[in-house]
Every structure is written in C-alpha cells, then in structure tokens.
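One structure is given below, encoded as structure tokens.
Missing here: one protein chain of the complex. Every other protein chain is in place.
Moving on to chain A:
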Amino acid sequence: MFRNNYDNDSVTFSPQGRIFQVEYASEAVKQGSVVVGIVSKTHAVLVALKRNAEELSSYQKKVIAIDEHLGLSLAGLASDARVLSNFMKQQSLSSRLTYGRAIPIERLVSAIGDRAQTNTQHYGKRPYGVGLLVAGVDETGPHLFEFQPSGMTQEMVACAIGARSQMARTYLERNLDAFASCGREELVKHGLRALKESLAQDKELTVENCSVGVVGIKGEGMKSIEGFKLFDGQEVQVWVDMVADGAEAEGESMEVDA
C-alpha cells in the first residue's frame, strides 16, 4: 500500500533527500486542468481551461481576481486555492489601507511562497495541493509569477501548469520571442493557442470551458492601468472564434511538422 516509509508526513526527508508529501502535492497540480500565463511589455494574461465535474454541473472557477492590479489562475485543489487567494486579497487590501499603495506583485507572491514553505516544515501540516499563476502590474510593469506547492515561486515570461501542460509549454517556448512586443489581443490569442495545444483529442475550446484574465498598463508606471478583468462565457466568444480550427488558415501560415 505505502510506497515507502518516508511519505507519511511532510517534515521527513527520504534517504535520497526527497520529501514525498511535497512531490505528491505537485501531482495534484498535474491533475488540474491546464492554465497558461504570458506577459508582454504592457500586459499580462491568464488563460485557463475549465472543467465540469459532470454534465449537469457548472464549470470549476479557474481565474480569480485578487485586487484592481492583479489576479491568479489555479491548477489543482480549488479549495486550497481559495485559502491562498483569500490570504492574498487580505494582504492586498492591507497594503492599500496602510500605505495607500497597490502591493508589489513580487512581494505578494513571496508571502504565499513563505506560507506554503512553512507547511512543509511543520509536523501535522500538509502542503497546498495547488499551483498558481499570478499575473499583475505594479510600478515596475507587468509581471507573471509561478507558484508551486513546495513554496517555490519564480517570475516567468510565459508559463503553463496543469494536466498535459507540456504541450502548451512547447508552444510557448517556440513563440517566446514574439511575446515581449505583443499587444493585449495578440497575447490572449497566443494564450488560447497554447491552451489548444494541451487539449485532449476529442475536446475543443468553447465559450463554456474558457476563462481569460487580462491586466495591463496604459502609460508609465502605475499612473494608468488597465485593471485585472476576468472574461468568461460570451465575453470570450470573439477570441475563441479567432483561434478556432480553420479560422487561422488564411493570412497566417499554419505550423506544420516536417
């Protein structure tokens, strides 16, 4: 039944130097549906594939707005993401109340990183079973951060986590050079195309299973920002149509494997 003796808690190392509970938590992230994030010089976008547990149920929420200037998307246990996002909302609000300032993205991500890390160092606690992509803008411009259950956080240019996300990552790596100069629309389209790569054979992007989150800057620094906005349902129709099979055939050359 047990793989070994070293996975009963998250504070014990295996002789190979691994902490199995943390690795299992990462598996939970890989079970979650895929989310993609990309950042350019002016915008950061999150694109997510939503799943419904059954035909009759609604789709699970994948993108959460935290504050005017940032939001996140999740892959893994949605309830753990709720705990983390509620904490992030509190921190953002506290920064606005005490300093009248939008919290710097890096600082907020470090804060949840620290929280997740303590879970891997205290007996009786468990790691968060969720991975996050955090997108936002602050006075140093747009940012995208990745968060893992281990407590690891890092800034990314583009990132995809969740089930079959390797396909999306391959797309992102192939188009990496284009992202920096992309406008908002182009960036969303890249995100959706990356998402499409990760789709299972019989699935396609629809207005039901797509969520898009966009945030950006309009001028220098934080003077005028395009606040984080979540697009769902009919609001993503135009984008979904744009990247649908066949729609891109003319004009752009389709990438074909040799």
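Assume contacts are C-beta pairs under 8 Å (C-beta built on N, C-alpha and C of every residue); 3 or more make two chains touch, one makes a residue touch a chain; residues count from 1.
We take it that contacts and distances are computed from a predicted model.
A.B. asks: Of the options "Vacuolar fusion protein MON1 homolog", "Proteasome subunit beta", "Cytoplasmic tRNA 2-thiolation protein 1" or "SKP1-like protein", which is the UniProt protein name for the chain that has been left out of view?
C.D. replies: The UniProt record for the chain left out of view names it "Proteasome subunit beta".
A.B. asks: Considering the whole complex, which of A:Gly100, A:Gly124 or A:Gly246 touches the chain not shown?
C.D. replies: Considering all chains, including the one not shown, the answer is A:Gly100.
A.B. asks: Applying the definition given at the start, please give the residues of chain A touching the unseen chain.
C.D. replies: On the chain A side, contact with the omitted chain comes from 97-101, 104, 106-107, 110, 138-140, 222-223.
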